[in-house]
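Excluded from the complex is one protein chain; the other protein chains are retained at their positions.
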Amino acid sequence: MIVQMRTGASKQEIDGVVQRAKSLELDVQLNLGTDKTVVAILGSNTGQLSTDLFAVLPGVEQVTRIMKPYKLASREFKAEDSIVTVNGIEIGGKRVVVMAGPCAVESERQLTAAVKAVKEAGASLLRGGAFKPRTSPFAFQGLEDAGLALLLQARERFSMPVITEVVDPHDVEKVSKYADILQVGARNMQNYPLLTEIGKSKCPVVLKRGLSATVTEWLTAADYLLAGGNEHVILCERGVRTFEDSTRFSLDIGSIPVIKKFSHLPLIVDPSHAAGHYSLVPAMAKAVVAAGADGLLIEVHPNPKEALVDGLQSLTPSDFARLMKELRPIAEAVGRYI
Amino acid sequence: MIVQMRTGASKQEIDGVVQRAKSLELDVQLNLGTDKTVVAILGSNTGQLSTDLFAVLPGVEQVTRIMKPYKLASREFKAEDSIVTVNGIEIGGKRVVVMAGPCAVESERQLTAAVKAVKEAGASLLRGGAFKPRTSPFAFQGLEDAGLALLLQARERFSMPVITEVVDPHDVEKVSKYADILQVGARNMQNYPLLTEIGKSKCPVVLKRGLSATVTEWLTAADYLLAGGNEHVILCERGVRTFEDSTRFSLDIGSIPVIKKFSHLPLIVDPSHAAGHYSLVPAMAKAVVAAGADGLLIEVHPNPKEALVDGLQSLTPSDFARLMKELRPIAEAVGRYI
Amino acid sequence: MIVQMRTGASKQEIDGVVQRAKSLELDVQLNLGTDKTVVAILGSNTGQLSTDLFAVLPGVEQVTRIMKPYKLASREFKAEDSIVTVNGIEIGGKRVVVMAGPCAVESERQLTAAVKAVKEAGASLLRGGAFKPRTSPFAFQGLEDAGLALLLQARERFSMPVITEVVDPHDVEKVSKYADILQVGARNMQNYPLLTEIGKSKCPVVLKRGLSATVTEWLTAADYLLAGGNEHVILCERGVRTFEDSTRFSLDIGSIPVIKKFSHLPLIVDPSHAAGHYSLVPAMAKAVVAAGADGLLIEVHPNPKEALVDGLQSLTPSDFARLMKELRPIAEAVGRYI
Partner (left out) sequence: MIVQMRTGASKQEIDGVVQRAKSLELDVQLNLGTDKTVVAILGSNTGQLSTDLFAVLPGVEQVTRIMKPYKLASREFKAEDSIVTVNGIEIGGKRVVVMAGPCAVESERQLTAAVKAVKEAGASLLRGGAFKPRTSPFAFQGLEDAGLALLLQARERFSMPVITEVVDPHDVEKVSKYADILQVGARNMQNYPLLTEIGKSKCPVVLKRGLSATVTEWLTAADYLLAGGNEHVILCERGVRTFEDSTRFSLDIGSIPVIKKFSHLPLIVDPSHAAGHYSLVPAMAKAVVAAGADGLLIEVHPNPKEALVDGLQSLTPSDFARLMKELRPIAEAVGRYI
């Protein structure tokens, strides 16, 4: 941490900073600049300390963090890529893993049609929501337990592992019995009681990026899961909130190389929620594969016109099959396969 | 809802839109423009319907919502201002209600010093967090149950009602025994299991605006609480996330007249989290009172230099007392009092 | 345009809206909803009218624009893709056109090394700035006229067309004598005197997206150029400003399919300014090609360590050559070539 003193800060004020550093068992180095004194605070855990510890002291103008606040998710903690294995499928390996299915589980018929379609087109996992966090209390909230039962049935009948969302910390144990991967939605990225429970569960988990979370905050949220003892963490970019309104969210394509540079965790991308319209999904999915993501999470509905949730951003089975065909040469062009 | 058809949409496609509207028991009116057909969908609940219902149909170019998605929080549902009364203190009335205290409850000594200071300066409620949602898993997470006990003790000893945060849906019942007002933090504005529990509890609640929530989404989240049967809802603006980095968040001062125009709910503002630095809090607090908010939520710590959380944005007791003095003539200038 | 009246608006207020529409030679259709009257304003130029014309009238609650504000840049105005041809190079055709070179022209030696390197690697145009709009008045502002002379020399010696920025409306004529393509920088996207001059000049122009411009505003700025009579307009996405700080700007990859859907204009992308760091450029460039852009604008410097401007985001010649090799199979995977 770099503590910049105000111009004209007194020796006593500088000593105050040094004393606090020592009380925290940190080393310091004084930089007596021509205009300002700058105190470098040195130690291996300075990323996890609050900058306020020093910023509140008299004579301090500004404190700048040098070490990143996340630790367990960083490449410095673990240099080689992590791979999360689910039913023999490696996420973070050479294969670009596609998870597809409807936004919400609506009925046995709908789910069966969806799983058949996405499996035939080459998806590796079935996605489908039983608990749907909805903006309005008057909207369809998911089939809940009945939805979980349908997912389990589809999973066994079609031998296809399942990813589904969990929203309440007290449902983690139950949902992890049905699901191969738990999904933490964007609005829950900083729901710490939920992260803590999932940390304990050891069930593989996809952690979606919050609507307005920086990459740094997202990796720090991943630290919650990792610190709890769950190493099976997969990140999922799904677009952030900006001023632009021609797409539902702005897909932060730059987060792909940034995450790959600073973290060892596997990263998938959900282009459906970012796009908000089926016609924009294929171009964004292709970009994601070309940029080096480890997988895709795509909404596919057997009949989007009748979907109860997010029909507009869902691909039809035939559009999805065409997209899968188009993605394969792109994956090969970047040294991978689908 | 306004459904705009593509140029050259067929009669059959237009009929498809009309049929769907009728199946939802809505009225339609066709506008055969020179270039495009526009179908107006009429009905009293169109604000609560998903635009996707029509956007997915063939021949549709765009669907625009006319009615707002929130209902119970709107002035159209209830024209006159709502007042939430807590221990005889009216929030939303003529008095500008100040809630003040430390970010986190740290010890009996700290809390006692804080409650004495804020009471003497004229605050009406004591704020203090027992459960602290922290960005990093390595940071202090609050005293939890011991913190609640200290709040209860301070509340009784100083006859000062208490507001404290609840983060887990399963803690709602417990926390509402200790607190006069529950606080839903910004990161939990769309934590629907939590909102649902608080809706049932009937305990007065402060709903903080999400970091990247629009005013419309915030009022729709309030609808969750109201729809659950809890009418004691107070909104709290606390700044939104933008590109600007000289303050911790950007306080959306415009949300005050916007909320007052479109909603009957009382509105308070937390300038401390928006500012991020104690030196910026007074100017922002004054602006809030001048703009017509019903109250303030301010962080005050007996010794910010030793605060475990958010020391940099906490006022000292003497700074807080001075601010209270400065706020009074502003409140009077806008026809209120503190 | 859709004019929504307030609940309980009087007949006279509704008549006021109708009269104003008629005075503007527009048609209207009344939608007498159960709660509210909605007036549809119909006419072929309603996209170019201000919504304020109706929003200011008594009894009006809200006015929603249905038609887009841009016209000449839209697919509705011109359905087929536009191609801009520069020295026989088609931008917007099957070839993905790469424009590369240093951010700023610094010296003959630097520019010669750059042009050799980018030409050998397969770039079609040389980029290089003679006039540099810099955030600080104390920073290097470009070689100005001497820079233009060096560009002309490089252009003739290596038979490579040149793109360079123009910042002052009164320089348009001069710069267009040296350049094959004029570049309008992001900070000048809404510099209307500049756009007006370039509109008159008929010189091919790359219009960069403003830092916080929506796609709609960007296409409306393109209308300035088109309305002035310059049909040789190429759009350039270069990232927008958001809260994320791990990249210099957030590349809006979704703008590629959005522009392709709504506009006929060719679109290139500058991943260098969005990335801000050379290590992130290749992944972003690959994403851009996969998403369907018509070209790339990439910063390459013979010796980034000694660059006077933007060295950190510049590729070395060897990194650029490697990237070009990696881009080719991706272009082929989407049915194009480089």
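For reference, chains read A, B and C in written order, and residue numbers begin at 1 within each chain.
The working rule: contacts are C-beta pairs under 8 Å (C-beta built on N, C-alpha and C of every residue); 3 or more make two chains touch, one makes a residue touch a chain.
Because the structure is a prediction, the values reported are computed rather than measured.
Enquirer: Thinking of the complex as a whole, which visible chains are touched by the chain that is not shown?
Expert: Counting the whole assembly, the omitted chain is in touch with A, B, C.
Enquirer: One chain isn't shown here. Among C:Arg75, C:Arg241, C:Arg322 or C:Arg336, which residue touches it?
Expert: Spelled out, the listed residue whose C-beta touches the missing chain is C:Arg241.
Enquirer: Could you tell which one of B:Thr135, B:Ser212 or B:Asn230 touches the chain left off the display?
Expert: Spelled out, the listed residue whose C-beta touches the missing chain is B:Ser212.
Enquirer: Decide which residue listed in A:Ala40, A:Ala139, A:Leu152 or A:Ala227 touches the omitted chain of the complex.
Expert: Checking each option in A:Ala40, A:Ala139, A:Leu152 or A:Ala227, the one touching the absent chain turns out to be A:Ala40.
Enquirer: Touching the left-out chain: which of C:Leu148, C:Val167 or C:Leu251?
Expert: C:Val167
Enquirer: Take the complete complex as the reference. Which residues in subunit A touch the chain that isn't displayed?
Expert: 2, 4, 7, 27, 29, 31, 33-36, 38, 40, 42-44, 62, 64, 66-67, 76, 241-243, 245
Enquirer: In the full complex, which residues of subunit B touch the absent chain?
Expert: So the residues of subunit B touching the unseen chain are 212, 214-216, 239-240, 242-247, 250-258, 260-262, 274-275, 279-280, 282-284, 286-292, 326, 329-330, 332-334.
Enquirer: List the subunit C residues touching the unshown chain?
Expert: 45, 48, 50-53, 55-57, 69-71, 133-139, 141, 167-170, 187-188, 190-193, 211-212, 217, 220-221, 223-224, 227-228, 241, 304-305, 307, 309-312
Simple rule for what comes next: only the chains that are shown with their structure count from here on.
Enquirer: Examine which chains touch each other and state the graph shape they make (line, ring, star, complete, other).
Expert: complete
Enquirer: Between subunit B and subunit C, how many degrees of rotation does a Cα superposition need? Round to steps of 5.
Expert: 180
Enquirer: What chain is most central when centres are computed from CA atoms?
Expert: Of all chains shown, the one whose C-alpha centroid lies nearest the global centroid is A.
Enquirer: Going by the average position of its CA atoms, which chain sits the greatest distance from subunit C?
Expert: Between subunit C and every other chain, the largest centroid distance is to B.
Enquirer: Report, in whole Å, the distance between the mean C-alpha point of subunit A and the mean C-alpha point of subunit C.
Expert: 31
Enquirer: Quick one: subunit B and subunit C, Cα centre-to-centre, how many Å?
Expert: 38
Enquirer: If you average the Cα atoms of subunit A and of subunit B to get two centres, how far apart are those centres in Å?
Expert: For subunit A versus subunit B, the centre distance works out to 26 Å.
Enquirer: What are the residue numbers in subunit C that touch two or more other chains?
Expert: 242-243, 245, in rising order.
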